[in-house]
Every structure is written in structure tokens, then in C-alpha cells.
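Note that one protein chain of the assembly has been removed; the remaining protein chains are unaltered in position.
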Amino acid sequence: MIINKSEVANLLSKLACEYRVIAPVGKNGLVEFAVLKNGEEPRLDYINTKKPGKEILFPQSEELFNYTVDAEGVRMQDNVDPQATVVFGMRPCDVKSLVLLDNVFKNDQYEDVYYLTRRNNTLIVGLGCNEPAATCFCSSIACGPFSKEGSDIFLTDIGEAYVVEGISEKGKELLAKLGLAEASEAAKAAAAKRQQEVKADATVNIEGLSAKLGGMFEHPFWDRLHEKCLGCGACTYLCPTCHCFDIADEATDCNGCRVRNWDACMFPLFTMHGSGHNPRPGGKARWRQRLLHKFNYFVDRYNATACVGCGRCIKNCPVNLDIRQALADVRALD
Amino acid sequence: MNVTKNIKETAKKLLADKKVDLVVGFAQGSLPLRSTPYFARTPEEAENLIWSATCENNLANFVRKRPEKVAVIAKGCDVRAIVGLIKEGQINKDNLTIIGVPCVGMVDRKQICELVGCKDILEVTDTGTELVLKGKDFEKTVAKADILFGSCKTCQYNTPVLFDELIGEAVPAREADYADIEAFEAMSAEERNAFIAKEMEKCIRCYACRQACPMCYCTECFVDCGAPAWIGKSAASVDDNALFQAVRVFHLAGRCVDCGACERACPMGIKLSLLNRKMVKDVKELFGAEAGVSLEDPPALNTFQFQDKEDFLL
């Protein structure tokens, strides 16, 4: 199927009757995912949003439940969000990150109802990347500028129009209702050409990396990797696969709410015991954790690498600590 | 004079003569317009040191509380922070060799990004006064002086105030220029409030500003303290984000060296140095004090004089 770029706004208004429509928009000089206001046009020419797509299902700050305690006892109000949602125009790396996060928020024993309720009620319209940035390395990491994994519907930009493909059953069902025109053979060929030809940096080689890292816990490599790291949370907060969080209560007297906030393995308090003992006492242990979590522990647990090659950590690191270089350095070790 | 070459030679000699164990400087970064802090421990490693218009980090961060003998390649603002830290007992001057480099200002990646519509810049050539930016389908030449960081444009201490060795020629000091702050002060309280709220809305509480600040070195920052929890941890609260910055600014009163490292580190592009510079300006006007410009000056807020202004007290 196909949709002209000039018709996208109409399509989204139509979708907005039934769904909450979330799309990239320009805000405060940045491109961010936001609920589209009536008639608002999405920004679909972006390379990557500043904040990762994970925030749609796993917001930076989220009130899990509210509670009141009084003479009548305890009352709790659970804030599960079941609203049917369409995310329009998410890049393949961010879409892939949701597939990875599914592993975390639904394990063999527990289900995170907040994440999963949103997840189950959200339909993802992925948007291929015609021009990956120099910092993008998705083609290196089981993803790619036209990876359809996780998308329900997938768009390929062929200039004047998007070629639209139904990927999942959910996506196909929605497309059947929308009545878009069939794509011409020429349009399909143009899309296929883009999908085949456009590649991001594919030179980051992670083959065999997990096994190698698995034996490197005590390696002197970690002594210097972290040296220039300032210990801020920019890389982890802007990473689409980093999922660590903190749980805190915000309350006055006995009335309040349980809040979940993003947290980061780069912060000292993250692992500090009540006794003051810290199993990861410095930058060395924290960087080791960050790299091992993504490229070894996650692989061990879920058989997937917790990186999608979006390059946000590279772009946003205040000291240019480039994870591609770190991986190449590991590879170069004897 | 080739500053990079001189830096390399000086560093190599210090390391070879075992005068220092470590030279902290900059190496070429992994992206155009980026350099990266570098730690050279051998003369061979010192070969990787560079100097360019992109050496934006404040290296004073890396020389605090170090056990070994260290040399640091330091521009004017780095040295101001070092002076401040020496006075606060965070750096032992006997173990530090300052290789000062006069600096005409570092170029601002964010401004450059906007100039080219945030298209990918793949190659940059520095012609001395200009940068030639090349991307996939564009080439643009910009004057470096036009795209300096805000804090560099108003810097009065381009030439380090303290050094063991100076590489390059001293740069004449600029006149004080607080036009940006005066414009901010001229706004109504409501306008200022709205401006700050709009900026703080972007905050993601990654604390890059605090971590990049050479003077922010508290073992436990008030914002992290859990008992009592002075401030909400949620980034969704614009008020809490603003409160965090407000307390940071107050804690840096008389200590902020106006290097702009906080604003450069911020991944969200928040105009952080505005608040800090307002405080810098106030401290200068009220107490005649500037942080990190001399080892002898007493710290502004650690001294009391009868003629100190106190009309800000309620």
C-alpha cells in the first residue's frame, strides 16, 4: 500500500478518533515523541528523537499507584494505562529496543503490568531510515535502518510518498480498515531498493563478543576504560534499551504515590547498601557493569544484545566516550 | 607556533624525565568537532595529545584528589577551576604541573549543528580562523569567532592565571561583558519564571551538568540524599528540576568559575550558564570577588567585612 506524504496528516486525524496517536514532534528545539494534538503535523524527517522511544511504554517518571490511609483503612488506586495507542513513525532501532525490553518486563515469574498493558494496547508504525547518521551502527547489531522487527506496520520513504507494509496481524488488520491505495510496482521497487541499499555503519563487530566479555571480569582493560567518564546518566537515560529504574514514594503523611523513575548504573547510590558497602564502588566497576550488562549478561539471560546501535550514547556523551571504540578495543585484546 | 606539537613535546619530556606519572590532556575524538579527554602515562601515549578548537571539557575534573604526580594541559577556565580547587584543598599544588594554553575560545557543536540544519557533518577542516564543514551534500565555511560557546565569548581569562609552563602566546583579556545577564535581568519576574520553566522542562536529571562541573564534588549531593529526601527525584516535576539548579547555583556562589562546562555537558541543551553567570555577576558586584583568579584572594563567601553589602537580606 502507499500513502502520499500530503495525506499523512489526514490519516493521523482519522486514527486519532480511535487511538491516542503518538508521533515525533518538534518541541523546545528537540524532536520528541508526544501525543499529537488535533491537526498537529508530525516531524518525520528526523534522524533520531533526543529521548529514546522506550519512554512511550516506560516513561522516565511514572506514578504506579496512589494510596490513602485513613480511619477506614487503606485505599489504593492503580494507574494502569490501557488506552489504545498508535505510535506513528518510530525508527527501527527504537522499535527493536521495545522487543528487547519485552524480555525484561515479562520474565518467567513476573509481569510488569504497567509496561505490558501499554505494550499490548500499542500499535507501532515503524519508519525506515533513508539517511542514517554517522553515529548510527544499527546495521552492526541485529537491526538496521529498515529492520521491521517489532513493527506492526512499516513505512518506507520513497520521496513523495511512503510505501506501507502490514507486518503483524494487528498491523494488517488496521491497514485493512484504513483503505489506503495499493502501491504501484514502481513504488514497491523504489521501496525495495531503499531497503536493500541503505545501510548504517556495519563495522562494529560483535560476533563472539559476549563469550569474550564473559571471561574478562578481572581484565586490566577496565582499569582505564572509564577514566574520562564523568559519571553522569546521559548515556543510560538516552539509551533505548537501558531499563534500570528506582522506586520511591512521594507522599505527605500517609497519602501519596509510588513512583518509578529511570535510574542508572553510572550513579554511585544505585548499588550502595544500607551499611555503606558498595559492591560497585567506582567508575571502573560501573563501566564494566554497563558494557557487560549490554553485551554479556543480557545475552546470557535473553539471548539478545541489549544495544540497537542508535548512537545516542555516542552523540550525547559529554566527553565523547564512544561505545564503538570500547567494543573495538575489547575485540583487539589478546 | 604549533600548539599540538609543543604540547606533545612538553608532555613527553615530563613523562620521560619522570617528573610526572600522568599527563591529562585531549586526544582526537571519534566524531568531527569532538575531542576527548586523554590520559597519557608514557611518552608514546603522549604522542596522541592534541590541541584544537574542540577541547571543550574542563580537565580540572580529572586532577582532583589524585595520588600520583600529574600534569594537566589547561586552558584559562580549567586553570580557574584548578585555582579554586587548590584553595578548597582538593588539589595538592605540589603534585600538579600546569601546562597552560592560552585559548581564544572553543567552538559550540550545538550552534554549528543549527547552522547546517543539524545535518551530519562528516569532515571539518580548521583553517585557523574558520572551520570548513563538509557533509554528504553540503559544504559550509564559518568563522570560529561566530560560533564560540557563550561562556567563551565572554571569557576574561583566556590566558591561564597560573601555570608552570605556557604553550602559545598570551591572549589579551576581554572587557567584562554581562549583556546576556543584563537582558535576563531586564525581563519581568514572570518572563524570567516562564523562561526558566521552559528550560527546566527539558531536564532529564542525568546530572551531566553536576558531574561536568569541576567545582561540584560533594560526596553526596543534596539531590541524591534519601534521608531526608530534600527534593523529588522525578524529572517530570519542572519545579524540582528548577530547584535542583537553583540550589546548585547557590552552592556555587563565589565558587563558580564561569567555564560553562555544565551547559556544554547538558545533552538536552538547557541554557544552564545563565543562572550561574547571574550569580557570578552578583558576587562580583556585591563582594568584588571572582572565583579562581588568584591563589591569594580569600574565597568570597568564607570572609566577612563590615562594608559587605547586605541589602539582599530580608
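By letter and in written order, the chains are A and B; residue numbering begins at 1 in each of them.
In the analysis below, a residue touches a chain if its C-beta (ideal position, glycine included) is under 8 Å from a C-beta of that chain, and two chains touch if they have at least 3 such contacts.
The definition used in the following text is that contacts and distances are computed from a predicted model.
Q: Using the UniProt record as the reference, specify the protein name of the hidden chain from among "Alkaline phosphatase", "Cytochrome c-type biogenesis protein CcmE", "Dihydropyrimidine dehydrogenase" or "Heterodisulfide reductase subunit F".
A: Of the names offered in "Alkaline phosphatase", "Cytochrome c-type biogenesis protein CcmE", "Dihydropyrimidine dehydrogenase" or "Heterodisulfide reductase subunit F", the one UniProt assigns to the missing chain is "Heterodisulfide reductase subunit F".
Q: Taking the entire complex into account, which one of A:E18, A:E111, A:E160 or A:E173 touches the absent chain?
A: A:E111
Q: Can you say which of A:D78, A:E160 or A:E197 touches the chain missing from this structure?
A: Answer from the full complex: A:D78 touches the omitted chain.
Q: Among A:E7, A:E149 or A:D246, which residue is in contact with the omitted chain in the full complex?
A: In the full complex, the listed residue that touches the missing chain is A:D246.
Q: Pick from A:K172, A:R224 or A:R301: which residue touches the chain that isn't shown?
A: The missing chain is touched by A:R301.
Q: Contacts of chain B with the missing chain: which residues?
A: 226-227, 229
Q: When the complex is taken as a whole, what residues of chain A touch the one chain not shown?
A: 64-65, 67, 69, 73-74, 76, 78, 80, 104-105, 107, 109-114, 116-117, 217, 243-249, 251-256, 258, 263, 265, 270-275, 277, 279-280, 285, 289, 292-293, 296-298, 300-301
We take it that only the chains that are shown with their structure count from here on.
Q: Would you tell me which residues of chain A are touching chain B in their complex?
A: Residues of chain A touching chain B: 28-30, 47, 50-51, 59-61, 131, 133-135, 224, 227-228, 230-234, 236-238, 246, 248, 250, 259, 261-262, 264, 267, 269, 314-316, 318-322, 324-325.
Q: Can you list the chain B residues touching chain A in their complex?
A: 29-32, 34-39, 57, 61-62, 118, 120, 122, 136, 198, 201-202, 204-208, 210-212, 224, 226, 229, 232-237, 264-265, 267-269
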